[in-house]
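Every protein chain of the complex appears in place save one, which is left out.
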Amino acid sequence: MTAALGPVGVGFRSRRRIPVTIVVCLAVLAVALLAVLLGPLLFPDATEQDILSSLMPAGSPGHPLGTDELGRDILALTVAGAASALVGPVCVAVGSMLLGILLGTLAGYERGPLDFAISRWTDLLLALPVLLAAIVVSGVFGGGYWTTVALLILLFSPSDIRIVRAGVLEQAARPYIEAAQMLSLSRWRVMFRHILPNVSSLVITNAMLNVAFALVAFSSLSFLGVGVPPGTADWGRQLTDNRAIMFDNPAAVIVPAVLIIAVACCVNLVGDWLGQRLTRSGGLA
Amino acid sequence: MTGIDVAIDGIDGPTGPMVAAVAFGIEPGASLALIGESGSGKTLTAKSLVGLLPNGFVARGVLRVDGRAHPLDATDASWRRVRGREVSLLLQDPFTSLSPVHRCGPQIAWTLEAQAGRRLPKRELDLAVAKRLAEVNLPARVARAYPHELSGGMRQRVAIAAALASDPRLLIADEPTTALDASNQAEILDLLRALQIERGMAMLLISHDLGLVRGRTDDVLVMRHGEVVERGATATVLSSPEHAYTRALIAADPVLAIEADRHDRPDRPDRPDRPGDALGHGADIGVSGRIPLISATGVVKRFGLRTVLDGVDLSIAPGQVVGVVGESGSGKSTLARCIAGLEREDGGSIVFDGRPLAPGRRSRTPEQMQIVFQDPYSSLNPMMTIGAILREALAVGGRRPEEVPALLELVGLPADAAAKRPAQLSGGQRQRVAIARALAPRPRLLICDESVSALDVQVQAQILDLLGRLRDELDIAILFISHDLAVVRRIADTVTVVWQGRVVEHGTCAQVLDEPSEDYTKLLVAAARRDSTGRTTVA
Partner (left out) sequence: MLAVRVLGTAAILFVLSIIVFSMLHLAPGDLVKTLLGTRPASPEAVAAIREQYHLDDPLPVQYLRWLGGVLSGDLGESIRLQTSVSDAIAARLGLTLALCGLAFAIALAVGVPLGVQSAVRAGGVLDRAGTTLGVIGLSAPTFAVGLLLLYVFAYYLPIFPVYGGGRGPLDTLYHLVLPAVTLAAGLGAIVLKLTRTAMLRELDADYVTSARARGIPESRTRRLALRNAAIPIVTGASLLLTFLVGGTVLAETTYALPGLGTLLQDSVLFKDLAVVQALTLLVALVIAMIALLADLAYLMLDPRVRAQGGAA
């Protein structure tokens, strides 16, 4: 998702002027994407336990980053954990963006009772902090990885709905929309051909930032033991499992922690930069 | 050596040069008007003289105040010694130029303390603030008011008091009355003129309105596209302008246009089938037996508790141009929007070609009527190419996409404009595209809602010519909404004057604008004259 967005959103005209920071960030994200794609192939048995080689420090032969209490290789576990740590957040951001586009556009353009209902719904969801709601619901009702993804989509969607709705409201008052109405164009055509492209920069920027927030939320949930079942290769899960052995093999904690921070920062920076570019150029064009 | 001497070598922006070399001098106790439309560089010129250009803009040159030279590209630290004491700036909008969360008194007091260079005792400060307020004819209690508690005119007086509290040698007033209504405009300008003479201070008055500065400044400088096109004594420039642009500005001035028009009105072919010219009053339903194209009867529209239209009648014959004039808030645009179906009227009836139309867009077809809006920058979808915009409109009218070049030619645009996006076109070109889009479904009525108000005067004239030509070629009826009497006079056959949601007068252009019979119309015409001459010419 992140790597695919780069070229689409940026265009080729001013490729040379991409700042160094952003190039570095894109490189980090590309490596993370590789880990997601190749992780299962490179380390198909990363979660296999081997009590004999438990708790080896970093730099041990055959285990460059050492092993954890259950004898699992940290390097293999970390590479294999990328998928669990990253796929969910991207799905959350995309799902919440689609929900936001649909409900936000309807609320902003149709107004009336539909708008009222959708707006109250977002008010209600926004009254609860995402993490708290996710902990409580996931924890009490159980559910696995994809249930957590669905739950987070629901909890993330209010911000998307609000952003799209505000954008649509702003656009709908503009004369070009009234001109489209004068041509008696269908409401779907007005909404999705005329208005949506003009709010797309807002939507895409917010989706990028949501990837970062969802990454944080997801790893927080797995750190708290909710959302990702025990034994799964996942960065957040690794942190909570290895907290006790932090002083025996620091790499077991530091590597996944730094990776989470780095990927979240890179997504945030690329999102911010993309947002600025899109607002400056007036859209995707 | 006294007075102000300005020598700007140029002002550069992020995208290139914005203002070319400008030089002028102002004697102490004299005033200079800097005239130009938006984008002429006049505001950049003003800001460069206080060292407050926006980020990315650089000015080169020197400002001399009583012989003391201040380079325009000096550091912010050295500008701080110049601002206030030597030069002060009065901004356009009194609604934003005062801090909304502070009372007025302290905002004046800060200037006083900045000049004194120390904190002043409260009593002394209160007295000084009261004195400054008295100077701009405000009572001392205004000091305790928040800006939002004052009217626009009063706020601008507070802003003047604050700007003058440092006793500057030069006051730059950047469009000081543009945000105010007509009655306040003259008062504020006269106050500025009086203060400037009284204090022996130099004043640079920046405005887009030539008429406004007549009798209020000694000299005038006309700028266009960052260059000075004409300069001289105000009276001379107004009576015998040399540059074509200055002449266009004067032509756009309501009173001069009306006076000139009376003598040499362009000949139009006689068109007896257009009832407006011949019939004037009551030229409504078929005196000549013809059904009007559209007739609105007793239209009422309320926004909440406010009644915007209070029983308005209007009718337009096929091929006729009807002007609707009125001040902002008179309801003229709402009337147009009700007819177009963009607003739903609360009462009355609108009949198109003999068939009544229910309120709203659903009952109307694109072939009946189209509208051209005021702002050419927001009336085209920025994400679509001109070609895509026109193809969509042609498709609605059942026409083929191959007709795009012909449509562009009709409105005077080159065929290659189709590949461009709105951002690549000028305001006038965009308005031509908007007209082309409106014409695509072959509507029988074209509604122009302040369609030329946002344009440069020369472009305004071109668009009016285009509309006149289209009316003759396509035999299309036009409903022309404007606040500008001069513009309406140039295009309309009949004029309807709207005031507070009611029609106060209706007739041919000549009847209504030259010999108005209703008091309000007389007032409107008179206001246009006073506005542009500084004195009332109609007894």
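By letter and in written order, the chains are A and B; residue numbering begins at 1 in each of them.
Following the convention adopted for this analysis, a contact is a pair of C-beta atoms (placed from the backbone, for glycine too) under 8 Å apart; a residue touches a chain by one contact, two chains touch by 3 or more.
The structure displayed is predicted, hence computed values, not measured ones.
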{"item": "Which residue of B:27, B:73, B:93 or B:327 touches the chain not shown here", "value": "B:93"}
{"item": "Selected residue (touches chain absent from view) among A:20, A:41 or A:127", "value": "A:127"}
{"item": "Touch with the omitted chain, as defined above, among A:185, A:260 or A:278", "value": "A:260"}
{"item": "From A:74, A:212 or A:274, residue that would touch the chain that is not displayed", "value": "A:212"}
{"item": "Residues belonging to subunit A that touch the chain removed from view", "value": "123-124, 127-132, 135-136, 139-142, 212, 216-217, 219-220, 223-226, 236, 239, 243, 246-247, 250, 253-254, 257-258, 260-261, 264-265, 267-269, 272"}
{"item": "Where the unshown chain meets subunit B, residue by residue", "value": "50, 52, 80, 83-85, 87-91, 93, 96-102, 107, 110-111, 114-115, 146, 148-149, 159, 162-163, 165-166"}
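Convention: only the chains that are shown with their structure count from here on.
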{"item": "Euclidean distance of C-alpha centroids - subunit A vs subunit B, Å", "value": "48"}
{"item": "Complex contacts: residues of subunit A adjacent to subunit B", "value": "174-176, 178-185, 194, 197-198, 282-285"}
{"item": "Residue numbers on subunit B that touch subunit A, as the complex places them", "value": "340, 342, 361, 364-366, 369-371, 373-375, 378-384, 392-393, 396, 421, 423, 434, 437-438, 441"}
